[in-house]
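Contents: one structure, followed by commentary.
What you see is the complex with one protein chain gone and the rest in place.
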Amino acid sequence: MDAANYLYLSALLFTIGAVGVVVRRNAIVVFMCIELMLNAANLAFVTFSRINGDLNGQVIAFFTMVVAACEVVVGLAIIVTIYRSRRSASVDDASLLKR
Amino acid sequence: MVFSAPVLNYTLLSPMLILLGGALIGVLVEAFMSKALRPITQLSVTLGSLVLALVQVWRIRNEQSMTAAMGSVVIDGPAVLLQASILIISIISVFLIADTEHFTALAASLPGSEEERHAMQTGSQVTEVYPLTLFAVAGMLLFPVSSDLITLFVALEMLSLPLYLMAGLSRRRRLASQESALKYFLLGAFSSAFFLFGAAFLYGYSASVTFAGIRESVVGGGGNDVFLLIGIAFLSVGLLFKVGAVPFHAWSPDVYQGSPTPVTAFMAAATKVAAFGAMLRIYYTSFANAQWSWTPMLTVIAIVTMLFGSLVAIAQRDVKRMLAYSSIAHAGFLLSGVIALNKAGLEASIFYLFAYGIATVGGFAIVTLVRDSAGEVTDLNRWKGLGKRSPWVAAAFAGFLLSFAGIPLTSGFIGKFSIFSAAYESGAKSIVIAGVLSSAIAAFFYIRVIVLMFFTDPVEDGTSVEIPSALTSITVIFSMVVTIALGVFPAPVLNFISDLATFIR
Amino acid sequence: MTTSNSLVYLIALPLLGATILLLAGRRADKWGHILGTLMSASSFAVGLYQLSQMLGRTNEARPVTQKLFEWISVGTFNVDAGLLLDQLSICFVLLITGVGTLIHIYSISYMSHDHDRRRFFAYLNLFIAAMLLLVLGNSYLNLYVGWEGVGLASYLLIGFWNHKPAYATASKKAFVMNRIGDMGLSFAIMIAFATIGTVSFEGIKEHAHHTSTGALTAIGIMLLVAATGKSAQFPLQAWLGDAMAGPTPVSALIHAATMVTAGVYLITRSNFIFDAAPTAQLLVVIVGAITLLFGALIGTAKDDIKKALAASTMSQIGYMILGAGLGPVGYAFAIMHLLTHGFFKAGMFLGAGSVMHGMNDEVNMRKYGALRKFMPITFVTFGLGYLAILGVPPFAGFYSKDMIIETAFNAGGIKGIILGTVTLLGAGITAFYMTRVMILTFTGKSRWDDEAHPHESPLLMWLPMAILAIGSVSSGFLLSRGDALVNWLAPLFEHHGEHKELLSPIVVSGLALAMVAIGVAIAFLKYSRQEVAAVAPEDVSVFTKIARQDLMQDRFNEAVFMRPGQQLTQVLVKTDEAVIDGAVRGVGQLAMGSGSILRGLQSGFVRSYAALILVGASLLIAAIWVVTK
Partner (left out) sequence: MNSLTLLMFLPIIGSVAVAATPKAKETLTKQVALATTLIVAAATIAIAVGFERDNVDLQFVEKYSWIPSFGINFAVGIDGLALVLILMSTILAPIVVLAGWNEAHGGRWSVKVFYILILVLETMMIGVFAATDVFLFYVIFEAMLIPVYFLIGGYGSGERSAAAVKFLIYSLFGGLLMLASIIALYVMSGAQGGHTFDLAALSHLEMSSTTQNFLFLGFFIAFAIKAPLWPLHTWLPDAAQSATPGTSVLLLGVLDKVGTFGMIRYCLTLFPDASKTFTPMILVLAVISIVYGAFLAIGQRDLKRLIAFTSISHFGFITMGIFAMTSQGHSGATLYMFNHGFSTAALFLVGGWMISRRGSSTIADFGGLQRVTPVMAWSFFLAGMSSLALPGMSSFVSEFLVLVGTFTRYPVHSVIATFGIVLAALYILIPVQKALHGPTTPGNENLSDLNLREKIAIAPVIAIIIALGFYPSPLLKVINPASAHVIAQMGFTDPAPTNGDK
């Protein structure tokens, strides 16, 4: 199968993720959409790794996963704190700061 | 397959390693030290590591190496200058952070809960902010010296993640503080996804993850230009987000306002240095030969950013938000240094970053001092008559504002002059004109604050100026001295920068 | 040319007097008037000395110069502070210092009750100095200094009692209208420098013959504008009547004898320009003709004795200007009339002052009457002046005025006939209104206010009047005997061919006397035979009404210049505020407004921020796409 198709898939996933960030309200879901975008990037890395014929892309994918895990740690901590304070995980509720 | 052990040049990496070591010690201190001793220990550890790192940076100032960490890190003149700037800014920011008054006693507690009150009453302040700061500084040091995409991404996250947390640590207005952390985090992660996606396409374009490899491909041509362009565009999104350029700026006013002010100071100053440092390196080395593709885009962004920041700042009523928009405008000015793409531009950018960073910390340091019984007062209307009550504090703030406005005999003027002349030299006249215009607009709101402080009669509403702690005083005085010195007699610093500021490729 | 070191004393002495009196302040109150008079008198003495020196030299050697110092020197524009005393200026010097000294003496008594008398003498001295500078300056720019200097002195003296708002306004009006004239002088100097390259009398005279007529005409017209301002000629005549607000000695000295005649001096002095610019000369004549009638007509309707005399002054200067406009043949006669007029008009003004002095400062002639008995000396001196102005032989005016009328007739062609007629008509009207003044003031029944106790003025006042009266009687004869003045001045003027005589002198004199007789007769019938109303009657002819309003001169100026000017000012003030500053503020508001609007982007919702980033990223892609394509 043509490797380019994986790139299209990756782009599609990325777009879905990006749109998801914009349209979804729940912080957790928003965060998952971001993870989806990261994974789309990972897919692209791996595909390019395949196309280029070296391992760098795959290595990066691993790094990305680790970093994403770190993000989860930090992100969930923040989201949980917010949830505890506000009893809501909707990102639209957190709009004290504006203008 | 031969597996060779990585060769690391520990001397060159030592500034970062020292900080990471310090951070780990900090974590241990947080876990095991008695509460009473924690603050002073943490402060000592943090300052100690920062100073040590700075000393190390000084010692390696004439080193040049592409291979400090197997080609992932490059140490050269600009690297030294940027790292030194970040460290100096960090040190004076830590002086502000040391004032625990700004931080929640227990971040995990619910705002307004019994638990929080208890923690406050017993004075059991958690001090996780110190190791977080060190981690962030370590990331910042790494960011502008990374020379491959992996390291760059890791450094980006390393500097960002602690900052997300630090943004939420405010003692007052905790809901707002947490909200700013959430916003910062979500948008930061969002933009780093773009960053990563862009990195993937650059890798796809050049079959290399190192800057040198990308550069070779750009110079040689032959790769798929679409990949390159998507790569540049998306990578730029991540970087422009960090520097707060329009339209990726939206987080900064909210986060600046919600974060504890010392964190805002640190974030505003140091992050900008790190992010612009990385940006300068990647644009000056890897993308230089694809200039035709990104110059127009960055020019438009720079112009829009300058004007937008200046215009919206006029309409602000909160001093921290005003400074945030001012920092957006300054991001626009700094972008002209990137666009200049010449040695003068690099020198000017570094000078500007340092000068602006110092003045910013100084400015926010003043903000920490203006308080009422409920904490800091950031409503500008309540700053009326500050000059009457505390002439020196108001004068210092006016000095920083004048520097931001680029009035001669302050560092801001030299910075502005040098960066605009570099941009003009590269032919970006439109940027110079826009820069001049937005400087004029910007002058308006800086001066308005001066008017509020000096020419308006005070309102009796309990706003007062805290007598600054010794550390805060040091920060303010140091910033002021540097701001004036760099304005009146910048030659030594300019010469120092000029001698060092050449990227090795 | 002869040089002298003593010319400067002419000016320096009165200037020193003015300076001392002004700086010393109240300390000088006791002796200020004496010092002022002495300074003026010593200047007169210097003048006499200069005259004696001059008489001892040949015609060519008579002009004396003195270079004081280099005044302005930039590039080719070099003006020295230099003085020139020649046959023409010596006449003025003696008139100014002589009459001036008499009026100083008069004022000692006239102003004795005014606690600001010292200041008055300071101003008088200042005036003498400035007027002397005017006639002694050796270039137009030096003249200009004196020109504006006398304007300043006139302003100060008209407004001497400036705590009365009307008087303050009168002084301002005089200054401003004079400035319009001064502007003409500025233009003349500028044109002279641009075309001829110098502004000195000598330099211009030297180059005038190879300068284009156009340029000389322009200079001439501008000099005429200057002259109309200073000499209250049409159309800048309106200030003179109001200038009577000043103390009467001032009216006598400045607004009759000397300052207002400066225009005649200017035109005569500039003979080398006017001789080569016929158009300008014609305009001079026209202005003179209009003004002499204009002034005379106003004079017929005035009840205020000083204003009637002022109108007469305007008219008489019209004669002089007309004379000066007639070219080489007229200059000397203009100057002669100027000198004789200086005597008789100053004398009459002092007489008027004397009358006012005795009548509680009443100026309305309708409230006089029968003063002959109470003020015999005043009556006699005034009467001699009256005879002189009428041109009754052998009084001074007969010699000078008739010569002008005669020269006018002889100007040639239709021009000569018109001018001659106008001057004759003027003589008739003059006779009418002067007779009216005499009758209303000195004869008939008394129409005084109750508290009036008319009495003769003291010695210090009547002595100057007497001396001036002697001048009124004899000056004409002395100056014209053997064409004394004409020959004296002749070296200064170029001579053109013989002028043909239209009418012989005898005929002219006869006609003039006939006109005078008619004028006197009408006045006699109208005012001596009928009862004079103490209050000016309202049911008078339209003509009288217009004449009472100075032939609408103020209304015209107000309607055409002042009100539109005021409206323009108001419009500009509003424009400045609303449009220009408004534009500036508008820019500021635009910035603030757009700031407020853009601020709305910051909705506080994290998703909108993310959307912004997404849009931004898409735009970047699109932009790069465009750039690549």
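By letter and in written order, the chains are A, B and C; residue numbering begins at 1 in each of them.
One rule holds in what follows: contacts are C-beta pairs under 8 Å (C-beta built on N, C-alpha and C of every residue); 3 or more make two chains touch, one makes a residue touch a chain.
Note that the structure is a prediction, hence the values are computed from the model and not measured.
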Chains shown that the absent chain touches, full complex: B, C
Listed residues C:507, C:559, C:573 or C:622, member touching the removed chain: C:573
Residue in contact with the excluded chain [from C:182, C:242, C:362 or C:402]: C:182
Option touching the unshown chain, where B:211, B:356, B:383 or B:420 are the choices: B:420
Interface residues of chain B (partner: the chain not displayed): 347, 387-388, 391, 402, 405, 407-409, 413-414, 416-418, 420-421, 424-425, 429, 432-433, 436-437, 439-440, 443-444, 447-448, 451, 454-456, 489-491, 494-495, 498
Hidden partner chain, residues of chain C it touches: 22, 25, 69-77, 81, 141, 144-145, 147-149, 152, 159, 162-165, 168-169, 172, 175-176, 179-180, 182-183, 186-187, 189-191, 193-198, 207, 210-216, 568-570, 572-573, 576, 580-581, 583-584, 588
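Heads up, the rule we're going with is that only the chains that are shown with their structure count from here on.
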Separation of chain A from chain C, taking each centre as the mean of its C-alpha atoms, in whole Å: 96
Between chain A and chain B, centroid-to-centroid distance (C-alpha), Å: 25
Per-residue multi-chain contacts in chain A, two or more chains: 18, 21, 30, 91, 94-99
Residue list for chain B, restricted to those that touch at least two other chains: 182-183, 186, 190, 194, 253-254
Contact set on chain A toward chain B in their complex: 7, 10, 14, 17-18, 21, 27, 30-31, 34, 37-38, 40-42, 44-45, 47-49, 51-54, 56-57, 59-60, 63-64, 67, 70-71, 74-75, 77-79, 81-82, 84-86, 91, 94-99
Residues of chain C touching chain B in the complex: 588, 591-592, 594-596, 598-599, 601-602, 604, 606, 608-610, 612-613, 615-617, 619-621, 623-625, 627-628
For the chain B and chain C complex, residues of the former touching the latter: 182-183, 186-187, 190-191, 194, 225-226, 229-230, 232-234, 236-237, 240-241, 246-248, 250-251, 253-254, 292-294, 296-297, 300, 308, 311-316, 441, 444
